[in-house]
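Note that one protein chain is taken out, while the other chains of the complex remain in position.
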Amino acid sequence: MTDKPMLQVVDLTIAFPTAAVVDQVSFEIPQGGTMGLVGESGSGKSMTSLAVMGLLPREARTTGRISFMDEELLGRSDRQMRRLRGDRMAMIFQDPLSSLNPYYTVGFQIAEAYRAHRGGSRRAGLRRAVEAMDRVKIVDADKRVNHYPHQFSGGMRQRVMIAMALVCEPELIIADEPTTALDVTVQAQILELLAEVQQSTGAGMLFITHDLAVVSQVSDRITVMRHGRTVEQGTAEQIFSRPSNDYTRQLLAATPRLDDQVDLPEPILTPVGSEDS
Amino acid sequence: MAVPSSAQLEEVDGQAPGGGSKPPGASALKTILRKPSVIFSLAFLLIVTGMAVFAPWVTQLSGWGPLQFDESAVDSSTGGLPLGPWGGISADHWFGVEPQNGRDIFARIVYGARVSMLIAICATALTMLIGVTLGMLAGFAGGWVDAVISRLMDFLMAFPALIFMIAVLSAVPQGNRPLLLVLVLSLFSWPQTARVVRGQAMSITNREFVEAARASGAGRMTLVFKEVLPNLSGTVIVMATLAVPTFIATEAGLSFLGVGVIPPTPSWGQMIAQAVPWYASHPLFFAVPGIFLFLTVFSFTILGDNLQKVWASGGRS
Amino acid sequence: MTRQPLLRAENLVRDFRTGPRTIFRAVKGVSFDVARRETLGIVGESGSGKSTTARMAAKLIEPTEGLLEFDGVDVTYKAGKALRDFRGGVQVVFQDPYSSLNPRHTVEQVISAPLLYQGRKVLGGRRRVVKESMERVGLNPDHSGRYPAQFSGGQAQRIGIARALVVEPQLVICDEAVSALDVSVQAQVLDLLRDLQRDLNLSYIFIAHDLAVVRQIAHKVAVMKSGEIVEQGSREAIFDAPRHEYTQSLLAAVPQVDPSWEAARQAG
Partner (left out) sequence: MISYILKRLLGAVVTMLAVIFFTFIIFFYLTPDPAASICGDACTPDTIVQIRRQLGLEEPFFVQFWAFLSGIFVGRTYGEGTAAEIYCSAPCLGYSFQYRTDVFDGIVDRLPVTITIAVGAAVLWILSGVAAGVISAVKQGTWWDRGAMMFALAGVSLPNYFVALVLQYLLVVQLQWLPFPAVVGFTDDPTRWFQTYIMPWTVLALMYASMYARLTRTNMIDTLGENFMRTAHAKGLRPAPIMLRHGLRPSLTPVVTLLGMDFATLLGGALITETVFGLNGVGRWAYNAIGTNDQPVIMGVTLLAAFAVIIANIVVDLTYTALDPRVRESTK
């Protein structure tokens, strides 16, 4: 075990021909730790995660450093990045329905991720897929491998995506708004599952969300982003109990809470037949 | 290797300041007017349309009418081949003359353009009228109205249209040919338009703003004309632009097969057919109408294609 | 004191045909009412029937069974003139600010559409009314010639609200009206809705999946699940002392910032 961070992002800047979207963002994730990237739309949080995966469009110009397990990722060839993607680092996306190909069974799609890196027969791949689906608690995994994405509910689809991400036992999991499209009860289950998975595999996680309450539950450390810049960074406790930045404070104040006591205008309770015409 | 496009990533972050786009209009036209292919197409179409509209004046300028015989331009000893090189091209006959009777090819091209354009434009107008009306009706009314119209469209699209057109046109020899052509062309073409309009009307009807208009108190007619129709205008313009060349080509094809415009009225397809026996000895007679036909259809297609691209991308090109 | 609610729904049922012989009952008999200047929040997860309920209340679809009363008048199966009167009293704000605004209409056309569609003559002309309602919702009235796509999400939703307000309705039905917005924008729109309620004595039916948001605006709350209202009561009753198991599990599932951190921040 080293105390070196598994992922270190230093001064990451991403620019498109028309505009810069991420400006000098830095953060690191220790072995098995979780970094939460939080921000509103246009904050550049998704771009940052895609840069780590090497999935940015060609026209994007990236500078800075991204080192993963002491290896520099920026400037690597696509072929080298491809070997890492899905194997040592995996990604879970926001909308599980559109992120799965409707034309293939989920088993095939999970097995595909495995076989791309480990090879093996189609059958061996499917066996791996069943195992992965078992791990994410999909019941009847041996039957469900042969089903198509549209035959699953939203939460189950996200479990499939997680199974796909886990199949090669990655060291880093990037979750981009993984629960945004889900109902609250399902969201709670998926968050719990992600925590369990992280516990059992010891993988590091980069968790991207716009929801401060969610990020407060899953992350040890949090980076608040706005317009492509880091606004504030710290432990969850620091950010939530002693925010130092105005924007962070505003964001926290704007986040609706279940125990808020907001004053509302009094309803007019008109007795039948009085002033009303 | 290509990874997700920047447009897609923009969506991920919801960054586009508006998410949607401005309705295309003048700016859209400006965008495509910068492309050389569009400029050339438009220029060519302007020339052809000009020729068609001002045909009598144009031929007065060139000196020969479309039906005038010029026996002095052909050589009876060679079976009526034009005198001189290049099919008899001269200051008198800009594109040469027809074999045997020596009619001026340029004049016939000019008048042929007139016939082609007239038929194509009328057929387009009629097709759009029927197609948009029935398509809107089907897409909007749904239920049995939709079922009846859709069946009718299936039926007409299952028809081997060309054979049928040939059969009908050959069976009805008298009467106003161009009018008959317009009717027959439209009969088999409106279902394509109606199908697209129906699909669009259905998807637009399901958009939230139509429901919002209903909540605002809009009646059925208001919904159709005020809310849905403006959103269809782009599609209709594109379809019309692409229908014109199809009709020009089909009319020419029918005339080529001898069931379209009746001689001596000139038509490009008919000219190609007349040139077939001569194509080895007088290739220009064959090539000139063919090239004009191709360039006209091509120009319209390029124009329609570019309009379509602009509309599909919402005016951003 | 008996009270006469502004809108009362009794036992609303809605079936959808899903196949030649199959019918899906999306809403299975729901009853609720809204008083003047009151907000009823309807919460539920996807497939709970809350949106269908909202659309029935807005008379965008007809109920299969049940009764809908507005201002003491039965409007369940009203059409024509009576429906137009209803539309003058009840307006809707939709979830997606962009798709609920016609992309080919200018903001002025969008906002004045209800006046036009309801055949209303207005003092001082439509343009003036449009500008006034734009100002009221915090939009720059000089932008009335722009198209919806030229606005940000929050601004577009304000256009939707201005459109709803232009006919001076008594009840506005907000169907997930703030769900698509960023939190800071969401807070501003909620603020706006509360101010409008205070100033114009508006009533709201506020449909949302986000319980914390509902807490910010609703006087009373109905919790829906599989087409039924499982629990209904005042805001405090639902949030602080939920009785139904489903409400409890729903509340438990909402992610929360550690209350001690929250307290520390409030203190600091």
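Letters A, B and C mark the chains in the order given here, with residues in each chain numbered from 1 onward.
The working rule: contacts are C-beta pairs under 8 Å (C-beta built on N, C-alpha and C of every residue); 3 or more make two chains touch, one makes a residue touch a chain.
Keep in mind the model is a prediction, meaning the values are calculated, not measured.
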Which displayed chains the unshown chain touches: A, B
Among B:Val53, B:Leu126, B:Ala141 or B:Ala161, residue touching the chain not depicted: B:Ala161
Option touching the unshown chain, where A:Glu40, A:Asp87, A:Glu177 or A:Asp211 are the choices: A:Asp87
Selected residue (touches chain absent from view) among A:Ala113, A:Ala163 or A:Ala236: A:Ala113
Touching residue (missing chain; options A:Ser121, A:Gln151, A:Ser200 or A:Ser244): A:Gln151
Contact set of chain A toward the excluded chain (per top definition): 53, 55, 82-87, 90-91, 93, 95, 98-104, 109, 112-113, 116-117, 148, 150-151, 161, 164
Touching residues on chain B - with respect to the absent chain: 1-5, 7-8, 37, 151, 154-155, 157-164, 166-168, 170-172, 245, 249, 252-253, 256-259, 269, 272, 276, 279-280, 283, 286, 290, 293-294, 297-298, 301-302, 305
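As a working rule, only the chains that are shown with their structure count from here on.
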Most distant chain from chain C by Cα centroid: B
By number of C-beta contact pairs, the top two chains: A-C
Chain A and chain B, separation of their C-alpha mean positions in angstrom: 51
Whole-Å gap between the CA centroids of chain B and chain C: 49
Chain A-chain C separation of Cα centroids, rounded to whole Å: 31
In chain C, residues with contacts to at least two other chains: 153
Contacts with two or more other chains, residues of chain B listed in rising order: 14
Of chain C, residues touching chain B in the complex: 58, 60, 83-84, 87-88, 91-92, 94-96, 98-105, 113-114, 117-118, 147-153, 156, 160, 163, 167
For the chain A and chain C complex, residues of the former touching the latter: 40-41, 154, 183-188, 191, 210-214, 216-217, 236-237, 240-243, 250-260, 262, 264-272, 276
In the complex, chain B residues that touch chain C: 14, 17-23, 207-209, 211-219, 222, 226-227, 230-231, 233
